[in-house]
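All protein chains but one are shown at their positions in the complex.
Chains: A and B, in written order; residue numbering restarts at 1 for each.
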Amino acid sequence: MLEKKTITCVACPKGCEITVEHDGDEIIDIMGNACPQGADYAKEEIIAKTRILPTTVRVKNGALPLCPVKTTKQIPLELMDQAMNKIGKKEVEAPLKVGQVIIKNLLDTGADVVATRDLPAN
Amino acid sequence: MSKDKYDVIIIGAGVSGCAVAWKLARYNLDILLLEKAPDVATGTTKANTAIIHAGYNADPEKQKGRLNNKGNVQIKQIVKDLSVPFEEIGSLVVGMEDDDLSVLDELLEKGKKNGVEGLEIVDKEWLQREEPNLSDKAVKALWAPTAGIITPWEFALAMAENAVVNGVELKLETEVLDVYTENDKVTGVKTNAGDFTADYVINAAGLYADDVARMVGIEKINIHPRKGEYYIYDHAKDFEINHVLFPIPTKISKGIVCTKTIEDNLLIGPTSDFVDSKEDLATTRDGLDHVFEGAKKMFPDLTLKDTIRVFAGLRAADTTEDFVIEAAENVKGFVNVAGIQSPGLSSSPAVADLVAEILENEGLNLEEKKDVIETREDPARFYELSNEERAAYAEKDKDYGKIICRCETVSYKEIVDAINGPIPARTVNAVKRRTRAGAGRCQGGFCGPRVTQIIADELGIETTEVRLEKDTSNIVKYKIKGLLGSQGDEE
């Protein structure tokens, strides 16, 4: 069945209103995007939403009890809760460096979880 | 620590209970002060207009009228002895064009009868000079130079602290569940923390004074809570106000007061509405609107731009609309200090004197103690110091150099001292009442997490156990990751 959906692009803060015509997973037309990222974004929003997951991981002996982390690439939106639980169980030892891998290949997504700041030991 | 038997048990550490404790601590007596909240002064004492009234308002035939002026005079000495911030800024009852101005003369006469000094009627010119923002419609006013402003919870705390250093035992989070009598004589109280025996029990339970009185079969006291709602403004506001300003009272209402506070905030309120529940401390849209409209009559240029907080307090009004300070007729050794509404704060030392007199009449031997500590060390109040004075403090102790609350300029040392003082602050609000940390324009947005952590560290408890005020008022409820499920385990 042919469907039309309007999506606010969040590839950048500009926020283009993109209209996608699609039949299930088959994209027929994409309109309203100011750049190619917009088209890619709109396509993904129809087929399978993915997002970067930023959160925190618990730290032992750190200057702070937590270190902020993120996934190195977008992961499927429906995996977020599972990913949070997985990361929530982890505890790492300070010191940490920005970019340091905390969990490799999170839930087989191909994305690693990495530290997003330097965190010295206590 | 607890004694087998006390001479006197005081129920309730509001301003009345604290004043009685402070007064009785001067005699050779074993005294126990009981408070169900985690801190003193958390009921009516913490939420009112913070005024020491001159004493022209109350009927000379009533206890209120007899005690107000006496209390006012005593307070001026007590605040010096106990280092309590107080300013004798004077009050005005302002008559507007359409008001019944004869009321001012009536109040003047009443005030004279009550022994209030310095009362006079001032004219429009005086008002415009002294209160430049006041409405043009103000024509004359009753000027009472002896009225003042005070921080009520600090006043109560100072008296309680002084009582404690003079030997009074204070038990917090101790709620009286029953009063024991034997042969129509008081023998002690039952609390959630066990039984305590005493020959005399003073009922200063504020809003709950009728409930406590009923424990010994006294039915005549009926506390009907009357709510007052308020707005408070940032002290960095751009609005000048120099005195306590009342409108002309009408039959139904005393009207909305505008006053500055000791810390230079602007305070407007209160409403006056009877409510059913003694726990109903909710402000209402109508109430707040009424407060603002009332204040606008006094100060037409006032806006709500710089308000930082709204709050409500409950007056512990007895149906007689007077204080009920008397020995019980049916039970020996039981003294009621009930119905303490305005001017209860202003009257409190006089209330304490009267209670001492009643106890003596009831047979308690008041023998003056030697070596009574009369004064309280002036706590450092960074917010009122000059930069040079702050520098000197920081040289003395490095912990003064660390500023925790920016809006109110409160140092780490002041907070730690409050937590370790004669009556230790154990909650975030208790720290706020003692130091002002969190009382400013950001309302603890910046210092809140820091104060919470300092309390946890000093008391050796988990951060999740730190409370705002009482019971289940925990600031944060869970440790991070504590709410996550068990999904994601596979692999």
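In the analysis below, a residue touches a chain if its C-beta (ideal position, glycine included) is under 8 Å from a C-beta of that chain, and two chains touch if they have at least 3 such contacts.
Definition applied: contacts and distances are computed from a predicted model.
Name of the non-displayed chain as stated in its UniProt record, restricted to "NADH-quinone oxidoreductase subunit N", "D-xylose ABC transporter ATP-binding protein", "Thioredoxin reductase" or "PadR family transcriptional regulator": "Thioredoxin reductase".
Screening A:19, A:56 or A:109 against the full complex identifies A:56 as the residue touching the chain left out. The omitted chain makes contact with chain B at the following residues, 231-232, 236, 279, 281-285, 287-288, 304, 307-311, 387-388, 390-391, 394-395, 398-403, 406-407, 409, 412, 441-446, 448-449, 453, 463-464, 467-485. Although one chain is not drawn, its touching partners on chain A can still be listed: residues 8, 10, 12-13, 15-17, 49, 51-56, 58, 64-66, 68, 70, 77, 80-81, 84, 98, 116-118.
Everything below uses one rule, namely that only the chains that are shown with their structure count from here on.
If you average the CA atoms of chain A and of chain B, the two centres end up 53 Å from each other. Those residues of chain B that touch chain A in the shared complex are 480-481, 484-489, 491.
Every residue of chain A that touches chain B in the complex is listed here, in rising order: 56, 58, 65-66, 81-86, 88-89, 107.
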